[in-house]
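One protein chain omitted, others in place.
Here is subunit A:
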Amino acid sequence: MSPAAHIVLRNVSVTFPVLSFRDRSLRSRFVSEVTRRRKAAVPHIISALNDVSLDIRAGDRLAIIGGNGAGKTTLLRVLAGIYHPTAGSVDVLGRCLSLFDLSAGIDEEATGYENIMRRGLVIGARRAEIDARRAEIAEFTELGDRLDLPLRTYSSGMMLRLIFAVATAVEGEIVLLDEWIGVGDQQFRKKARQRLDEIVARAGILVLASHDVDLIRNTCNRAILLQEGRIAAAGAIEDVLQRYLAGTGAAG
């Protein structure tokens, strides 16, 4: 869609303070300050990403592969601009469409139509923009008059339809996906798949974090393997997948 989309990560590191109850409590800080008996408990620090450098250009379909806790979601959040790295720099050119945690901003008490507005506003769309696309989104959900009812009366499948329809209604040059989204019954699943395919096809850049080997083979053209926050391998899909599968094979 836009040839201008471009992501550059230079030596990005992300460290988390793991704030236990002790570190979060001002009282314990005060006590240890006053008594000076010992140094305040050193906050536990997890390094979620370590010296990650990436150059993703328009046309790239990047797969992020790695075991649980390897830093896949953290990396996606850095790309989305949710986490600001503790070291290094991130330059993202192009509008990001992050398709994870789709239910954020949804209110169970509000009606389907109101939730279309809520979620739209939350992800940064303008009111006029959402009003203009309301009918189209409503049609996609196939929920009809049910959209006038509060969300708590929906079945979970219906809720997913709505959430999916709203989340994918806006366009983005950069699409970030944490696992492929599959929603609803067989017929809607097909439709959702089609919509997602279209979005991905139009996007300049796709970044997909997934464990699904076949999906990665079919969708992506580049891959990186994350291990404990570091890029352990990068390059062509097959090479990286081989490294990954060999690693898990050895571990398991």
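Assume a residue touches a chain if its C-beta (ideal position, glycine included) is under 8 Å from a C-beta of that chain, and two chains touch if they have at least 3 such contacts; residues count from 1.
Everything that follows uses one rule, which is that contacts and distances are computed from a predicted model.
Here one chain is missing from view; checked against "Spore coat protein CotJB", "O-antigene/LPS export system permease protein", "Xanthine dehydrogenase family protein subunit M" or "ABC transporter ATP-binding protein", UniProt names that protein "O-antigene/LPS export system permease protein".
Although one chain is not drawn, the whole complex shows that of A:Gly67, A:Gly105 or A:Gly247 it is A:Gly105 that touches it.
Only one of the listed residues, A:Gly124, A:Gly157 or A:Gly235, touches the absent chain: A:Gly124. The residue touching the chain not shown here, chosen from A:Ile7, A:Ala80, A:Ala165 or A:Leu241, is A:Ala80. Residue-level contact of subunit A with the missing chain is found at 16-17, 19, 21, 24-27, 29, 77, 80-84, 96, 98, 100-101, 104-105, 107, 109-110, 114, 117-118, 121-124, 126-127, 150.
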